[in-house]
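Got a structure here, written out as structure tokens. Questions coming.
Heads up, one of the protein chains got dropped from this complex, but the rest are sitting where they should.
As written, the chains take the letters A and B, and residue 1 is the first residue of each chain.
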Amino acid sequence: MTLAQARRRKVIRDRHLYLLLLPVFAYYIVFHFVPMYGAVMAFTDYNIFAGIRGSDWVGFNNFRIMFRNDEFFIVLRNTVMLNVISLLVAFPAPLILALLLNEVRNKKFRRAVQGIVYLPHFLSWVVVSGLIITVLSPSSGLVNNIIRLFGGESIYFMTDSVWWVAIYQLSGVWKEVGWGTIIFLAALSAVDPNLYDAAMIDGASRWDRLKHVTIPGITPMILVVFLLSVGNVMSISFDRPFLLGNPMVLDVADVISTYVYRVGLLNVDYSYAAAVGLFQSVVNFVFLLTANWLSNRIKGEGLF
Amino acid sequence: MATRRDPPTAFDAFNAVLLTLVAVACLVPMLHVTALSFSSEGAILSGRVGLVPVGLQLRGYQTVFASAAMMRALVFTVYLTILGTSVNVMITALGAYPLAKPDLVGRRVIWLLILFTMFFSGGLIPVFMVVRALGLLDTVWALILPGTIATFNLILMKTYFSGIPASLAESARMDGASELAILMRIIVPLSTPIIATLALFYGVGHWSQFFQALIYIQDPDKYTLQLRLQQLITDGVGYGPTVVFGQAEDIPVESVKASAIMFVTAPVLIAFPFLQKHFVKGALIGSLKE
Partner (left out) sequence: MSRIIAAIGVLLVFSLPAYGGGRSEGQSRLRVMIVERSEVPRDQGRVNDNPWTEYVQREMAKLDIDVRFVPVGGSLVRHTVMMATNTAPDLAFTHGRLLFMKFAADGGLHDLGRHIPEYGPNIPAVLGESHLRLGQIDGVQYAIPSRREIDARYGSFIRKDWLDALGMDVPTNRAELTAALRAFRDLNPGNVPAAELRPWGWFTDDPGTVFDSDFKLFDAMYSFLDHDPAANMGSLWPVRDGFRDFMRWLHDLYQEGLIEREFATDSFEIKTRHVVNGTVGFIHVPWNYLYAQNSSSVALNLARNVAGAEFVPVDVFEGPDGVYRKLRYLPTRLYAFSPRRSRVPEAAVAYMNWMLADDTAWTLAFGRTGDQHTIVDGLPVFGDLQRYADTFGYISESLRILGDFPFGPKITNAVREQFRVNDFSGNDDRALAMARENSFQEPVFQSRMSTMARSGPGLIRIAESYWVKLITEPNFDAQFDEFIRRLNDRGMQEIIDERRVYLERFGVE
């Protein structure tokens, strides 16, 4: 039997599975691949009334403008910098919290904590940033009041670049750590209890069980979340840097999304925004594929 | 995971304290907004409200509950969330199950194409054209179908399904069960945690729908709650009738905003415990394996 024949046989065997996939294919084709032609906008001087076909083709002109702009490299650097730090800080935080929750014996306590840590996720950054700025105010904020009470001097958290980055990261953890645990808790619940029993019989300590049963059990999920975070290295949503930022920390707080916003504010330039978006996507996609390839090589598993 | 056979250790105490601190820190912002919603306008403006209401009043809530627009938005958003989440979870499961099968021919190509769509899109206008061509404008479906599958969620579900022993499906196949039957009768019952998780993700996504409603909806009856909230908070659309040069009826603006935030958030918080109990139920796999 040749390879092709074997494949054909498998396809025939799995024909019902392909049938199940039909609505999925339909969705991706209709709502993703059909509209994909719009990406061409980045190579045109887009006129919304003329549409893609009626607009002038400008080739890589929008990209040339982008790369010739030193401002673009500043926001690029800031975006990557904030995201890499997030990968180190904000990515492990929910995992650790989920593992700690998993070690709690009292079910009621665990549920109560779970129910509470999700709460900040449901408040918008407008509300949360207002609270943060108030609490950290050098003259009247709670934190600095405490610092002064102990004889320290007020810290200008929001105007000092280093402190600002720390606040940016911590506020992100604060707001999203609980929400981030959900995935890991779902994965934890699927770890086979028999494995724990077996480990107990072997006399494994709690730490050993965590290392040899729990972590390996949820590694696929950790890997998935990590790889997808890597595939987001070029993207930061607009709200957080915009609302926490201020003119004093522009050198670290200005990211691609706030840059595009500013460009759009003065100059409704769809093509340029599309070019920046396309650039982001290409870099993100390359990062994801590379990380996935590495993961497949090293761990033997990845996204696909 | 600790079991009853483990003796309590210093770690348990430490863990309890740490988690309590985290929970307190996470409770602060919501408590603050709750306190604002019950506080007098003067206390809010003066910044005197911390975690307990100052100058207790209910005008904010009275205004929000008296609002016909808010009530219509609540009913519609509940409907949208239930309908949308059901569609999302079903279709996502249909995709995740075949794609979790390691030897499905073409699997890698399909994944690559799907991931591609996660990063590259044609932008707003071409998608709008599709929605219009399908006649979905101004219907609830315009808020559901363009986001039928969140690829991130598809990957999560597929990863979960991959962890279910293939032998279970195989033996059912031997017994002549159809693939759909295997999915519904074997895979789904074993996957309540991930289904609950995705229902939560999709559900909260629908509950917070703002942008799509802004683009696709022109019928004020199909306004989502978030759109109303946004209108109130950012666009300053008045509650209580504004008239030419002032307001006929005095409305405490700041406490209405806080009350509206609570009004929009509370249903999620109430629904959460019902989903929460499904997160821990999945431990059936082990028992079924034998």
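In this section, a residue touches a chain if its C-beta (ideal position, glycine included) is under 8 Å from a C-beta of that chain, and two chains touch if they have at least 3 such contacts.
Because the structure is a prediction, the values reported are computed rather than measured.
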Contact partner of the left-out chain, one of A:40, A:183, A:199 or A:243: A:243
Which residue of A:37, A:57 or A:261 touches the chain not shown here: A:261
Residue numbers in chain B that touch the chain omitted from display: 41-42, 45-47, 67-69, 76, 79-80, 82-83, 86, 124-125, 128-129, 132, 135-141, 211, 213-215, 217-223, 227, 230-231, 234-235, 237-254
Hidden partner chain, residues of chain A it touches: 47-51, 69, 71, 130, 133-134, 137-140, 158-159, 242-243, 245-248, 250-251, 254, 258-259, 261-270
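Keep this in mind: only the chains that are shown with their structure count from here on.
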Touching residues (chain side chain B, partner chain A) in the complex: 1-6, 9, 11-12, 15-16, 18-20, 22-23, 25-30, 32-33, 47, 91, 94-95, 97-99, 101, 103-108, 110-123, 125-127, 129-130, 134, 145-146, 148-149, 152, 155-156, 159-160, 162-163, 178-180, 183, 193-194, 196-197, 200-201, 204, 233-234, 261, 265, 268-269, 272-273, 276, 279-283, 285-286, 289
Of chain A, residues touching chain B in the complex: 7, 10-11, 14, 16-21, 23-24, 27-28, 30-39, 41, 48, 97, 100-105, 109, 111-120, 122-123, 126-128, 131, 134, 174, 177-178, 182-183, 185-196, 200, 206, 209, 214, 220-221, 224, 228, 231, 274, 277-278, 281-282, 284-285, 288, 303-304
